[in-house]
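First the structure, in the form of structure tokens, and then the observations on it.
Yeah, one chain of the complex is gone here, protein chain that is, but the others are all in their spots.
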Amino acid sequence: MAEPLLQVENVSKHFGGLRAVDGASLAAEQGRITVVIGPNGAGKTTLFAMITGFLRPTSGSIRYDSVDITGEPPHRLARRGIARTFQIVQPFPALTVRENIAVGSHLRHAKRADALAAASATGEAVGLGGQLDKPASALTVAGRKRLELARALAIGPRLLLLDEVLAGLNPSEVRDMVPVIRGIAARGVTILMIEHVMQAVMSLAETVYVLSEGRIIAQGRPQAIASDRLVVEAYLGRGAAAQMTEEAVHA
Amino acid sequence: MKGLAPIATVAVLLALVPFITASNAVLNFLVMAFLIALAGQGWNILGGYGGQYSFGHAAFFGTGTYVTAVLQVRYGMNAWLCFALGIAGGALVGAVIGGLSFRSGLRGSYFALVTLAFAEVLRIVASVAPITGAGVGTLIKLDLRPEAFQFQSRAPFYWVLLALLVVSLILTRIIEDSRFGAYLVALRENEDAAKALGVDTTLVKLGAMTISAAITAAAGGFYAQYFLFVDAGIAYGPWISVEALLAPIIGGVGTVFGPLLGALVIRTLGELTKIVAGDAPGLDLVIYGSVLVAVVAFAPRGIAGLIERVRGRLTPPAAPSLERSHG
Partner (left out) sequence: MVSSVILVPALLNGLMTGAVYALVALGLTLIYGVLHIINFAHGALLTAALFAAFFANKLLGIDPYVAALFLAPLFFGIGYALQRFVIGPAAHGEDRNILLVTLGLAVMIENALLYAFRADTRTINLSYAFDVVEIGNSFLAVPRVVAFGVVVAIAALLWFAMRWTDTGKAIRAVAKEKLGAELSGINVAHIYAVTFGLGTACLAVTACLLIPTYYINPHAGNAFVLIAFTIVVLGGMGSVAGAMLGGLFVGVVESFSGLYLGESLGQIGIFVMFILVLLFRPSGLFGERA
């Protein structure tokens, strides 16, 4: 089997005495959807920040496309094809939706007109077609999440990291977004996502990693993880396992 | 290219002024306003589009002024060449200060502080160094020939400055419509998001600072030729740092015409002050300071923002105004 597109090996990040990530390893297979779950404060966002170059790991290494990328700055990683969304959305508030996305498109298109055209196409693909001329600050929560996704897609990534893009959406908005994400994967983009919405995890994930207190405590297919009552009870809190199986049944 | 028509219109209208009036007072007024507009356009590239507020653009203005004057006086070089070297010198100073500041991760108040400190260091050095004429200043010899960048009358000076101003307007418009400009605005709005999209924010800021410094240095070089005298207080003094920032902020930060609008407004206010109160030192700056506070408080996007707001009220609500969010 080919080497995974992304391989995180024994990575740690310490903030003073706090071990936010503590020797975590994971892999994202080419063209697959891999999901990281875990309670709040487990270190998921910190892990993503290291993969995308926003934080330098205290120790450990990160390989992407057979190259060691540990410690490379974010803009270089973006040029290598690694895109991310932010859990706390980070729009360019004064710009329109189209202009927001075009900042990403510019990575592949030097000309303004080309970048704007590409941005419109990307915007439409994630369902922002009707809002391209609105200022980003005028979007709803769901709209802002879509914008995060559109901007990341606009750089033409090979690896896409999504940090809770479904959080804060209502069930019908989640139902709208799930096929969008699946569609992206279907076009060959490798996806690594952090997600709490279990319904989506169950239906999208091919591999699930469970992060708790900075460590990977379990990994496997979603059904296996979901039925691993002990893991779920211990690390997602009491009642989570029941909820998960229930959602799996309804899905 | 779109958006050049307004610049062309403004350029033609302003170029006609010397044919309408030969009044030295009018031309003098417009020269000072354009000078501030040019210096302010420099500030606007970095501060308005890039969100990096410099409090020390005197560093670039002064370098343009001194390089232009000193090379002529000490080494007998051609004035136009000195002017060009002045612009290059300003750009170099901008690149050095920008390189040091941005690589150290300075932003916001700290960037403002460090630019201010650099300008002050240059002012003190210029006021003691022999090559600048130290405390006495440098006088450029009168030589009223176009080859020496000196003219018999005000009108040619006016046209040269107008040409420089128009170039700066076109350059700004080109930047607005380029990838570089998109990256610059993006990092102003959200630096982390820009990085995640592949923007080398340090490099883009550095580029903006270099262009910004070059434009402001051009204003400085022109100043030397127009007044034929430079000293440390004029070249590197805080007055120009303040006016270069005031013009775009009053006119509208991050807009092509903001600095020109703002410069006309502040220079008009300055003249009115003089008419009302005589040549009282400080009073014009008291008014500039109050206007700055008032604009930030009541019209954060300057005159351009006000115009847009009025226009927004006149057109149907379908077109949402681009009010910047304060979230």
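All chains are identified by letter, namely A and B, in their written order; residue positions are counted from 1 within each chain.
Just so it is clear, contacts are C-beta pairs under 8 Å (C-beta built on N, C-alpha and C of every residue); 3 or more make two chains touch, one makes a residue touch a chain.
Keep in mind that what you see is a predicted model, and the values were worked out from it rather than measured.
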Displayed partners of the chain not shown (whole complex): B
Hidden partner chain, touching residue among B:34, B:55 or B:226: B:55
Of B:83, B:118 or B:257, the one touching the omitted chain in the full complex: B:118
Candidate in contact with the missing chain, chosen from B:8, B:272 or B:293: B:293
Chain B residues that touch the omitted chain in the full complex: 51, 53, 55, 100-101, 104-110, 112-114, 117-118, 120-121, 124-125, 128, 242, 245, 249, 280-286, 288-293, 296-297, 300, 326
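FYI, only the chains that are shown with their structure count from here on.
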For chain A paired with chain B, centre-to-centre distance based on mean C-alpha positions, whole Å: 43
Footprint of chain B on chain A - complex, ascending: 52, 54, 73-75, 78-79, 83-84, 86, 90-96, 99, 102-104, 106-107, 110-112, 115, 134-135, 137-138, 151-152, 154-155
Of all residues in chain B, those that touch chain A in their complex: 177-179, 182-183, 185-186, 189-190, 192-201, 320, 322-325, 327
